[in-house]
Every structure is written in structure tokens, then in C-alpha cells.
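A protein chain is absent from this complex, but the other protein chains hold their places.
Take a look at chain A:
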Amino acid sequence: MIQYLTNNADTIWLALQEHIVLALLPVLFGFVIAVPLGYLAVRYRWLYQPLINTFGVLYSIPSLALFVFLPVVLGTKVLSPVNIVVALTVYTVALLARTVADGLRSVDPVVVQAATAMGYRPLRRLTGVELPIALPVVLAGLRVATVSNISLVSVGALIGIGGLGQLFTRGFQLFYVEPILVGIILSVLLAGLADLAIVLVQRAVTPWTRAA
């Protein structure tokens, strides 16, 4: 094991870096897209159900199918990491748009009305009042999306790009257990760390949820 680690430190380090980028970039993109979608689903009530249904369907597409299918739609190369980023962004949006909508719907309408009556315009009310109050719900969704992305990246290894997942494929090809173990341990550690980071951020930005 130690032997394996020292001999392959560079490969492992590269795989880890790739894994982080492939998993977290979609979280960022997904969040940026999900906020306006979630807002629209609340603002225009009739949009909520169709939107939830659409994302439910998207979320149920097997990741491998999406990885293989996307090059056809996007015109990208089969081995392009863009496919992974786009696929995971789709999953993230599917998950977070609903969370953002639910978070915004959980805001007491009386509070929103009070904000309006005090002279907030809609955009500033969204960023200054509604989103901050929805944040505990939204961040809970963000944790799920992040952890799920970190585990999904590995599937990409089956089509040749997949961060730590490449360690699994190599291990299977060579009937060699060390890379598989290292891959599992690192991706679990990564997921745990990312989750912890979000929890810490949450504690820092929502002190009011612990008041009472």
C-alpha cells in the first residue's frame, strides 16, 4: 500500500485534483442556475410542478447514459471533461432548483409582505430577505448535491475521465486492490471534507437559526 502510494504519488495527486474540479465546478454552475429557476417556480406558481417533474426525470437518467449521450447533443469529444461537468451540472440543478424553491416557499409570507411594505424592490428583497431566510434549506440541498457529485465523478472513469475513478478502473484491469482502496478512501475523505466545509459555512452565515 505504502509502496503503491509512493510509486504513484503523481498520478494519485492528479486524479484527486481532477476529481475536485469535476465535482465542484458543477456545484457552482448548478447553484447559479438553480437560484433563478427556483425563484421563478415560486414567483409563478404554475411553473413549480412542471419544473419539479422535469428535474425529477432528469435526475433519474443514469449518469453513465448521460455521459455517453451528451457528446451527441453538445458535439463535444467523447473524452472531453466538459461532458462530465455538464452532466453533473444538470444533476445539481435538478436537485437544487427544487431545494431553492422549497426554501423560498418556507419563508413566512408575512415577512415577505413586511419587506415589500417597507419599500424593497423585488430583486433586493430576494437577495436581502428571501434567500438569506431560505439559506438553511438551500445549504442542506447543497450538501447533498456536493456529496453526490463527488461520488458520481468516479463513474466517468468508465468513459475514460473520472478523477479518482480512474484508480478503480486501473485496479480492476490489473486485478490489483491497492488503487481501488486508495480511490475509495480518498473520495470518501473528500466528500466528508466538502460536507464539513459547507456545515461550517452554514454555521457562520446563519447564526440566527441557533438563537431562541
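One rule holds in what follows: contacts are C-beta pairs under 8 Å (C-beta built on N, C-alpha and C of every residue); 3 or more make two chains touch, one makes a residue touch a chain; residues count from 1.
Note that contacts and distances are computed from a predicted model.
Trainee: So which of "Cytochrome P450", "Pyridine nucleotide-disulfide oxidoreductase", "ATP-binding cassette domain-containing protein" or "Bacillithiol biosynthesis deacetylase BshB2" is the UniProt name of the chain that got left out?
Mentor: Not shown, but named in UniProt as "ATP-binding cassette domain-containing protein".
Trainee: Going by the contact rule already stated, which one of A:14, A:28 or A:114 would touch the omitted chain in the full complex?
Mentor: A:114
Trainee: Name every residue on chain A in touch with the hidden partner chain.
Mentor: 108, 110-111, 113-121, 124, 129, 132-133, 135, 206-208, 211-212
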